[in-house]
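Pasting in a structure now, in structure tokens, and then I'll have a few things to ask.
Every protein chain of the complex appears in place save one, which is left out.
Chain naming follows the written order as A and B, and within any one chain the residues start at number 1.
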Amino acid sequence: MFQAEIKITLKKTVADPQGLTVKHALESLDFKGINGIRMGKFIIVQLEAKDQAQAEAEVAAMCQKLLANPIIEEFSFEVKKI
Amino acid sequence: MKFGVVVFPGSNCDQDCFYAVNDLLKQPVEYIWHKTTKLDQFDAVILPGGFSYGDYLRTGAIARFSPIMEAVIKYARSGGLVIGICNGFQILLEAGLLPGAMLRNTSLHFICKYVELKVENTATPFTSEYQPGQRVRIPIAHNEGNYYIDEKGLQSLKENQQIIFRYSANPNGSIDDIAGIVNKEGNVLGMMPHPERSSEKDLGSSDGYLVFKSTLKWLKQKSIKP
Partner (left out) sequence: MVKAEVYKALGLSDSEYQKVEELMGREPSPTELAMFSVEWSEHCGYPRSRKWLKLFPQTGKYPALVGEDSGGILLDDLAIIFKMESHNHPSQVEPKQGAATGVGGIIRDIFTAGARPIASLNSLRFGPPTEAYSNFLLKGVVEGIAFYGNCLGVPTVGGEVYFDESYSGNCLVNAMSIGIAPRNKIARARAQGTGNAIMYVGSSTGRDGIGGCSILASAEFCEKEEKRPTVQIGDPFTEKCLIEATLEMLATDYVIGIKDMGAAGLTCSSAEMAAAGGVGMEIDLDMVPRREEGMEPWEVMMSESQERMLVCVQKGKEAEITKIFEKWDLHGVLIGRVTDDKMVRIKDKGKVVAEIKSEFLANAPLYDMPAEKPDYLEKINDLDLKQLPLPQDYNAVLLKLLASPTIASKEWVYEQYDHMVQTNTVVLPGSDAAVLRLKGTGKGIAATSDCNSRYCYLNPYRGAQIAVAEAARNLVCSGADPAAVTDCLNFGNPEKPDRFWYFKNCVQGIADACRSFNLAVVSGNVSLYNESPKGAIYPTPTIGMLGVLHDINKRCTQYFKNEGDVILLMGEIKEELGGSEYLKVVHNRVAGEAPALDLEKEKALQLLVYEAIQHGLVNSAHDCAEGGLAVALAESCVSNKDQIIGAQIIDLQALNTGIRKDAILFGETQSRIVISCDQAALVKIRTLAKKFGIVCLEVGRVGGQRFKIADLIDLPIEAVSESWRNGLTRYVK
């Protein structure tokens, strides 16, 4: 069994008002020196696969087809055996 | 002229669209359960507003893969009329039948209110009953109405006259104040504001009714052609 940890974030070209709002909220709590905040999604997928390569290929396909919208989002992931 | 209103789990404006077509436009209309795969008996298909699949993952992302969508894509590609309202618009974007994507409102809040729109293009099956440049009042109600498309895409929309409605006072950050667009072929409409909620003066405005009236007119004219 494999476990994939997937991070999905808005593309840098897309504005992230949520990230900005959270940055302001942290600053109002006296956290200093924050340069920027991007909000995103974190997805954990547990899947059966023949091997690491197949698991990674599956996860990549999942991201491309459904989990991320390529017009506005980019993704990255890590797969490990569990 | 037979209309169909698709119902996904979580759609909640289906009854309002049905009412607009049945009671106001006075045309035959049926609900289409999302597991159906046949659409050929319909002259126009409406994807209504709501929260299909709870807006899980991304709004419209899961509905896009419902069995009915394959039929909707085929139907649209063969020239059938498709109207996507609010969540319907979001589903059409996810399905690639319309270009671009929807982001969260810049205010990060759900917004429900009447807004003023400018009708930019009346040479479509959906807007012929409006005057060019007409200002109309149609309400919005959404969390994700912030339309996004890249520079190239926006250029293309403008060149092909695909922008149909623009907000007079942008409520959600939408690029170029875009409130509604059609595809290049002009048979698929996506709009965030709700025409079915402004089809009667009693509800505050009947400006939205003209979308349905235009659609019916176009269908009737098409059926007369040899």
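We take it that a residue touches a chain if its C-beta (ideal position, glycine included) is under 8 Å from a C-beta of that chain, and two chains touch if they have at least 3 such contacts.
Given the structure is predicted, the values throughout are model-derived calculations rather than measurements.
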| item | value |
| --- | --- |
| Visible chains in contact with the missing one | B |
| Residues of subunit B in contact with the chain not shown | 9-10, 12-13, 15-16, 19-20, 49-51, 53-56, 109-113, 139, 141, 143, 194, 196-197, 199-200, 202-204 |
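What we mean here is this: only the chains that are shown with their structure count from here on.
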| item | value |
| --- | --- |
| Rounded Å distance between subunit A and subunit B, as computed from the means of their C-alpha atoms | 30 |
| Residues of subunit A defined as touching subunit B within the complex | 10, 13-15, 17-18, 21, 66-67, 69, 71-72 |
| Residue ranges of subunit B in contact with subunit A within the complex | 57-58, 61-62, 65, 94, 100-101, 103-104, 106-108, 148-150, 173 |
